[in-house]
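Of the protein chains in this complex, all but one are displayed in their positions.
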Amino acid sequence: MSVKSETAVMINEAASETAPGENRNRIVQLVFALGWLAFAVLLATPILADSRYLLHVGTMIALHGALAVSLNLLLGYAGQFAISHGAFYGLGAYASALLVTSAGLPFWLAMPLAMLIAAIVAAIIGYPALRYTGGVHLALLTFAFGELARLIAANWDGLTGGPMGLRVLYFPEPVLGFAFSKASGLYALAAAMLLVTMAIVLLVKRSRFGRGLVAIREDEVLASFLGINVLRYKLAAYVLSSAMAAMIGTVYAPIMTFISPELLNVHETISLIGVLILGGIGTFSGPLIGTLIFYGLPEFLRIASFYRLVILGVLIILVVLLVPKGIAGVIRQRLEMYRRGYPLFSWRKLS
Amino acid sequence: AATTTMAIADQTVRIGMVNSLTGPHSGFDLPASEGTLMAFHEINKKGGITVNGEKVTFEIVSEDAQSKPDVAVNAAQKILQNDDIRIVYGIMTSGPGMAAATLFSRSEVLYIGGFTLLDTLLGKPGGELMIRTLNSDAAVAQSFVPQSVKVLGVKKIGIILPNEDVSRSIVETYKPLLEKAGVEVPIVEYFQPSTTDFAPVLRKFQNQGLDGLFVGTNDAVVEAIVRQTTELGGLPKKFMYRGGSGAPGLKYKDQIEGFVWQILTRDLEFGDDPKVQEWKKAYTAFTGKEISPNTYWGLVYYDTVFMMAKAMEQVGSTDDVEAIAKAMKSMTYEGVRTMRFSEEGRARSDIDIGTLLNGKISSVRASAE
Amino acid sequence: MEEAVMSLLRIEDVSMRFGGLTAVRDVSVAIPKGGLCGLIGPNGAGKTTLFNIVSGFQRPSGGRILFEDRDITALEPHRRAELGLVRTFQGARVFPRLTIREGLQIARHLSDGNATRRPVIDDVMAEFGFAKYADEPAGSLPSGVMRELGIAMAISTGARMLLLDEPAAGLSAEEVTNLQRVIRHVHAAGVTVWVIEHNLNFLMGLVERCIVLDAGAVIADGEPRAITGDPRVIEAYLGDDAHAFG
Amino acid sequence: MLSVENLSVSYGNVRAVSDLSLRVAPGSVVGLVGANGAGKTSTLNALTGFVGHGATVIFEGQNVSGRSTADLVRLGLVQVAQGRQLFPEMTVLENLEMGGFLWRAAEMRQQVERMYEKFPVLQERRNQAAGTLSGGEQQMLAVARGLMARPKLLLIDEPCLGLAPKMVDRLGELIRQINEDGISILLVEQNTAFVFRLASHAYVLENGQCVLEGTPDELRSNDRVRSAYLGI
Partner (left out) sequence: MFIDVIQTMTDGLMIGGLYATVAVGITLVFGIMGILNFAHGQMVMLGAYVAFFFVTAGYGFWLGLAFAMLAMALLGLVMERAVFRFILTDHMGGLTVSLGIILIIENLAAAYFTPDHRNFDPPLKGGVELLGMQFSAQRLLVLALVLVLVTAFYLFLQKTRLGKAIRAMGQNRTGAALVGVQVGQVTAIVFALGSAMAGAAGALYGSLFAITPYMASGPLMKGFILTVLGGLGSVPGAVIAGFLLGIAESFGSRYLSASFRDGYGFILLIAALLLFPRGLFGFSGKEKV
């Protein structure tokens, strides 16, 4: 197979004017490197600046970032619009808090146990949901589960403290002499969650499993006819992403010092979806960029609270209309085009 | 984060304020924040206070809790990051309140709040530097229950409350007192807090031989319950309202027989106390807003601010919060209302009880004890 | 039964009913290992439905399917693919937003590190001459290449039998010739191929045997030349106009 | 009937059609052939207002550039599109009725009957959801739905796709009939032989440009056409 029809060749040439030059490749790599450098600097800032304020904002952003990253695995890579993430986040927080306060377990044992519980619940919910539904139905089914979980948390007084919530008065035990009882320790914990979820997603993305998920996202039917066990893959992604949410929940509890059923609220998940789309769903850096804008920007817009959120709303609309693939998506596309020989900036509309 | 500065003084002391300025709880917190701001504004306008011979004015750093517990913690964190802020005001509702207060209890700040469950923190480790500007339910109920039972003449009532933070503690406090006052309480129901349609749960109270309903915990809910009671029929026409204002009852005064409510500060609508009248005028001038049934929450913090200022003058310090708290707890302050705090930080001020009986409205002062 | 042992795919008395309509009626067909067969028939004859049943897209109302003498009637599509029975879709179904390289990588999924499932062609990319498109999103490829990609992906799974549904539809004469060559290649490498096609120029030059379906039933089965001469086939399918495939 | 000068279509960076000029005489069948991606569909989509183009389109003496697709349908310029574009959850009958969307109910019903005559299989399947029809059946429905609008000029995009040989013949017959009823036709096909049998004039498109035009006989004698399009 070496001869192509003439027209085909010509079309291909029209699409990529010049062969990717070494230079351009290097510049693209440089841009990526700078991006990750900026990320590293941002991550280090709260500790270096040693400001309580930055530490706190950083902690919250890191936690939300970790949530967004873990949700991206399910929504962005596997293409499954399940909106029970907040419920598993809350489940992790409650389960670990109860294991620590009622059962007296050490935090570092409670964390994996809470994740295990979340994984089991996710498997029980996910199996029928993923098998029999997809699309909006999956979204609604998982949404209903999340709300049900919230109502149960609010009604099961004996266990969860009911609608009163639980006060969390413990800190994770020190690890290798590193204590988590100060603001900087808690920040480190949150940042660690972010890095761990990023590492997990990176591993998945690079693996056969990750490629299978992408195939399912792109075309479930085709994937199954190529021999991918669609149900098992989807379920694995759901369980993994839910367990990650639970893990983040376990550290949320001591950081926030207080958990209530409102933690399981579906609005949290829906906002996270907004974050993903804003940043670029299915891209590696998208959740981070989205989180910075969605949760970071209002912190720095120091104007009246009403208008701060109004401005955020306007911004979201503009981003979606102007860069429908999200910010990371458009950067990636631009760089890819550049690598292939197009100019880096041009005002031509992006498809 | 809004700031108010008056820069003629020798020293400016920054005060923190956390409130739900947005979200469903802002009905309580917005007027409350206005009352606080108004008091500080008045102090600054008079040139501030004098502490150790220095003129001191105040600057408020305000954060929005958005009616959500996690945002409240976030807001509290942001206040606390200012090392110079040693006194924090705000939050009337227990969801965000408990979340933020857990954090304050770990910090060296004087926290002056209003929500009900703050009572559970007072007098306990971590609660030493906390003050609740509202009388505890235990205190309020002592006078409210016998008074309202007497006024309404009820024998058998049902309790209907939202399934939320405060309701269970309310039942624990009020039910025994009701029974002590000779009232039978055969039925207690909790409904989902976001409920708007009460028909099904009210049917549980229908035809039970009840002559009264004990309701709570905010105007929106109570107004809905009162209205739907009148629509469904077969339900009692007398109500005891724990908290809030008289508005829900007054609105349906032709359809119901009696309505008794707590006025946790002073009666703004029917009282004739000149101090209250003056305050109302000042409030309208300061905020540009009409007096509404929720306005009186503004009064909750208003006097407390002057108490705090006076305490600062007394102890000669603006940042020795332990001394300031102690001074506040040992004074009796004659402001718009008479205020006092217990050792533990519970308000011991007089309250009003509003009564609507067969279309006639009145209010009485009830003792704080 | 001797013949049956040699056949890779056996369809036994398969029927498919949709409400009152019988789309496939008691069809029994066996495709031998290493065969290169065609499936033709008028529009609505039930060809696609039959492929759907064989590939596991639909469950038949009656009958059973055997692949390498194993009953696969109730298996899910991905299990059939694991066994080596893979279909392509009408109109070139590929992952449009993924590049050729990514698509092939996904397809290799089953054969990755699996000695028993090696694809018959080692370097699919080179074999099909995809190198220069390797990093283009599949959706932007010329449709001939897209179809080849669909076949290439199927091969990469380690397929031993390919079901192709109208692979030549919408291709230019040149592309048709190309596609023929690709399929011959794959076949020569040891893959059994069964292909539905209305383009008889394409099909008759390619297959060694052709099965004809009409109204859900097999009406002829044999060498292409014999088939095109069969009066029943002419009547039902070709039409008597001589220039039908000129 | 229809004429257009210098029509160009671009999608982002890709130029699909450049400077194409084209003319359909009243009552004629004109063919447009070309390999995959030559720009045939893009041309039709430009003519019916789905994609932008820089040219002036004259339809029945009237400048219709920039009109919406629906307006053009009203004027009698109707397209049977590639990919059929049926309403998959509606029945065959409902699809046909939608085809007569701009006509009054009584006229529409008459037209449905006429379509049933032309395509008996559609009558058989009138209550089946269009999405479950076989490939060929859908193709017939698409053509019939286009005719429901009673076009003056019908643009048909690859009608032979997925049709059995016998049906291809039947369709050729039908197109001839339609044309005899007075409808002009612009026929786009990969199946060049099919086009050459029906058209009186044809354009050959390569990479979005017209490389040849003429009567079928003229084109058949061209070597390039013979090897690339007729496969002879």
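Labels for the chains are A, B, C and D, by order of writing; each one numbers its residues from 1.
As a convention for this text, a contact is a pair of C-beta atoms (placed from the backbone, for glycine too) under 8 Å apart; a residue touches a chain by one contact, two chains touch by 3 or more.
On a predicted model such as this, the values are computed, not experimentally measured, just so you know.
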item: Chain not shown, its touching partners among those shown; value: A, B, D
item: Touch criterion as defined above, residue of B:D10, B:E54, B:E231 or B:E322 at the omitted chain; value: B:E231
item: Contact with the hidden chain (one of A:G35, A:P112 or A:G134); value: A:G134
item: Interface with the undisplayed chain - residues on chain D; value: 48, 50, 68-71, 73-74, 78-81, 85-90, 97-102, 145-146, 148-149
item: Residues belonging to chain A that touch the chain removed from view; value: 128, 132-138, 140-141, 143-145, 147-148, 151-152, 154-155, 266-267, 270-271, 273-274, 277-278, 281, 306-307, 309-310, 312-317, 320-321, 324
item: Contact footprint on chain B, counting only the chain that is left out; value: 22-24, 26-27, 30, 163, 189-192, 194-197, 199-201, 203-204, 206, 219-220, 223-224, 227-228, 230-234, 251, 255, 292, 294
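Keep in mind that, in the parts below, only the chains that are shown with their structure count from here on.
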item: Chain located farthest away, centre of chain C as origin (C-alpha); value: B
item: Geometric centre distance via CA averages, chain D-chain C, whole Å; value: 30
item: Chain C: positions in contact with at least two other chains; value: 142, 144, 172, 174-175
item: Shared interface positions of chain D, touching two or more other chains; value: 35-37
item: Complex contact set, residues of chain C against chain A; value: 55, 57, 76-78, 81-82, 86-87, 89, 93-98, 102, 105-107, 109-110, 112, 127-129, 132-133, 136, 140, 142, 144-145, 148, 153-154, 157, 172, 174-175, 178, 181-182, 185
item: Contacting residues of chain A [partner chain C, same complex]; value: 1-5, 7-8, 11-12, 15-16, 208, 211-212, 214-215, 218-219, 221-230
item: Of chain B, residues touching chain A in the complex; value: 1-2, 21-22, 64, 66, 68-70, 73-74, 77-78, 80-83, 94-95, 98-99, 102-103, 106, 117, 163-165, 168, 192-193
